[in-house]
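A protein chain is absent from this complex, but the other protein chains hold their places.
Showing chain A:
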Amino acid sequence: MDYNFQFNVVWRNFDALLEGAWLTLQLGVFAFTCGCLIGLVGAACLSFAPRPVRWLVHAFVIFITNTPALIQIYFLYFGLPEFGIRWSNEACVLIGLTLNAGAYLTMILRAGFLSVRQTEMEAGETMGMSLPQRIRYIVVPHIAKSIYPALANFFIVILVMGTSVGAVIGVDELTGQAINLSTVNYRWLEYFTIVALMYVVLTFIASIGLALLGRWAFRVKARIF
């Protein structure tokens, strides 16, 4: 191979990449957390709300999951200004990713609502627990425990695939930073090799964090690998 790797260039700008990675992590955690809340409300509606509300939730899920995240974020960034709504590129990615995650998580969490033991819900009901209380104390721990691996996987999907969409509208997350920097000195291969490794490290840290959280908060005996 003739290519002469020059990683020095990358190390000189490593701080910028670290900043990008930090932003990626923040975007991922925010979108996932808010997405979980949306998903929880959505899934609860699908189980307990009257029909018109269920239709609305279904429409939201179908609309979001059947269009590319890229298009949704383009719409927020380039489309909304036509209607006088102007958000920063970071806000657009954040909102787009959150809505996207919310739709997918509605369906993921729905599985949890459907598999909760009806008998436990009845016991809670006869003990005077309100529906929100039953969701909080019976359904949520059940979901956390029974579909924790699916949730953790989805977090990784958002962290790696979701956030990198930000690069196309100039958000300086990890992929964005790599593009910015390599455009300056054409060391694409070096930058993207290092960035790929950084994504691996990021997912690794996130996986361990999620496994520990699951074990500590929800008694999930998750294996890290």
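Keep this in mind: a residue touches a chain if its C-beta (ideal position, glycine included) is under 8 Å from a C-beta of that chain, and two chains touch if they have at least 3 such contacts; residues count from 1.
Quick note on the criterion: contacts and distances are computed from a predicted model.
A.B. asks: One chain of this complex is missing from the view, so tell me which of "Ferredoxin-NADP reductase", "Pyruvate dehydrogenase", "Peptide ABC transporter ATP-binding protein" or "Sarcosine oxidase subunit beta" is its UniProt name.
C.D. replies: Its UniProt record gives the name "Peptide ABC transporter ATP-binding protein".
A.B. asks: Return the single residue from A:Thr65, A:Gln133, A:Asn153 or A:Thr183 that touches the missing chain.
C.D. replies: The missing chain is touched by A:Gln133.
A.B. asks: Please pick, from A:Gly124, A:Gly162, A:Gly176 or A:Gly214, the residue that touches the omitted chain in the full complex.
C.D. replies: The one listed residue touching the chain not shown is A:Gly124.
A.B. asks: Considering the whole complex rather than only what is displayed, give the residues of chain A touching the chain that is not shown.
C.D. replies: Listed in rising order, the touching residues are 117, 119-120, 122-129, 133, 137-138, 141-142, 145, 218-219.
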